[in-house]
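Every protein chain of the complex appears in place save one, which is left out.
Moving on to subunit A:
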């Protein structure tokens, strides 16, 4: 809502308060003022001029040579390029020395050999938005419609010496979608009076009811319809002050009749519609729901196909307006209109919203109906419009109005105790203060012992319960005056849950291990949604996605991280390591919420380590990433529960991928991205893992227990085993651990040889085995006994032979 500071003064005395001060006060007590627009900012030297002569510029087809009286002793010659400039017009002249927005200084100039002493201005040149300039002036200069005095300050006459407050209205404060609503608010804030317009209309002897009959079939959608008839109207431009006020409010002027309806819309917040009575085609107004597939052409010349959800105003037969949204082209007020049927009505918000949504027509009028107009202003607005039509459109207002009224308006009565107000706010406000606050708001208030009873005017439909009253008290009392305390009462232990604690540990660990945390989008394309999913499910699609790229909920994080790698590599960052913890979404049944699982994924590419001057350089490989994963499991005490199994996964390197099992359950995978996928993304060797964080963090682990520091020496035996290539080290290790018994404490691989000196199809894996007895010093015999079992077991189970 744009509020003209000058216009507002019609209703509230603003003396002693600047527009900026007012903005600050309004913001602090309820409605955010998003800006204060100074309309004449950076402008000076503009006067009203009278075009005495106009002739074609001798050397330019598109220029006019004008002689303009600007109120000085001598008229001046001005060259003007506007197509609509003509002799006899009163226009805005920027004299030599004038300044226009953008610090554009007007100087004496010669245009194609002719002297020009100033400039005749369009409204756009005065900083008015093009969409607010009346159509007739949109391609040229502005011409004053009525008697104005030559030489006067044009900016003042055009109300450009005004300031406009832009209110950011929350949905509950639609009462301030009108100047009167804002006036009530400002009056309450300032503790001043509201002056309402008092329409005075002289009526003719003829009665409106002789001209029109109104019937409402859909009274739930339209509980109040008021029709007035105004004869002998002369369509002309509206007065400059009205046009400029409309422009300040963000509305483009048209002609006096349309402007007056718009003026009332802004002043009262009540949308009106003016029909050309003679074009109605009947003496009847019938308000009803449209029939299915009924058609009408609206003012914008668009054909609208209606449904039974839409409310229409008809002439008894066919629609003449889409109620509350837009009038029909068939009954539009035109330049030859003489009799106007004026409609002021209360249409149900939901009905108007449906129609405006279905037809993509949102207007100042529909917005107000949607949010609910003040039922108390429907008649007053019609009277005020009639007054203005008489004054500014030569109208003859017929006596009375024709109404259908089934609306019952009961102002809300809300009671609250002073104790509750103070208990909820934490204040010590007195009864008198509360009373004074409601008086300022012009709410009727009575106090009986501790109970405050408030009758809420219909314009404030947002106030219905105790808490609404508390808010009114608080905001007028001032939030600055509220004390600051902390909650008292039972204390609660604040802490992270076990899951949240461990998740933080994992994040810090991965960051310490060299990975950057990424946060990516949950919505992705259909192809990426399922790619690399640990558990395949039908992906979940949005009902109305904004684009195909963001149409599905992800089932895995890896595709998103690959995008992150691609983005970075494309920007000369060849070595990238990222991880993400985030939700993936698994569909269940249609009517249920999907299952949400938190996953952990990582992706690395490029160099893992580079220390060139000491000759160190390590490119990422499977074991770099696996090492990170292993230490993470170790951090959570899960090492012994984890297994890696060679696996084949779509989009992954067939020979370099493993599924990760935790306590026998498949929780994810690790491996190299398939070379063709790498190529598509312009990535070099890239390794990824994705595992279920939920499974990881929710797996029970033994509580941490101290283990005695070794007191006796341990004995290490190394063995190199020659086995066939298919035998994986994990398998050998498993056999060794099982056979080694209690004394075998540690088994690690220290060498792998698959070179030429091996028999075809064979490889050698060397293990280091550490034996230890916490009770005593081990003897050679004891170790040998255990070790022999190990050798026997591997030989029996894998055919391994000791390498000579």
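The rule is simple: a contact is a pair of C-beta atoms (placed from the backbone, for glycine too) under 8 Å apart; a residue touches a chain by one contact, two chains touch by 3 or more; residues count from 1.
Everything that follows uses one rule, which is that contacts and distances are computed from a predicted model.
Looking at the choices "Phenylalanine--tRNA ligase alpha subunit", "Serine/threonine-protein kinase RsbW", "[Fe-S]-binding protein" or "Peptidase A2 domain-containing protein", the name in the UniProt record of the chain not drawn here is "Phenylalanine--tRNA ligase alpha subunit".
Per the touch definition above, the residue from A:60, A:190, A:412 or A:564 contacting the chain not shown is A:564. Contact with the undisplayed chain is limited, among A:436, A:583, A:619 or A:798, to A:583.
In the complete complex, the hidden chain is touched by one of A:55, A:511, A:718 or A:746, namely A:511. Touch with the chain that is not drawn comes from one residue among A:396, A:468 or A:659, which is A:468. In the full complex, subunit A contacts the hidden chain through residues 27-32, 170-173, 349-350, 353, 370-371, 423-427, 465-468, 470-471, 474-475, 479-480, 482-497, 500, 504, 507-508, 510-523, 540-546, 550, 553, 564, 567-568, 571, 573, 576-579, 582-583, 585, 590-591, 593-594, 596, 608-611, 613-614, 616.
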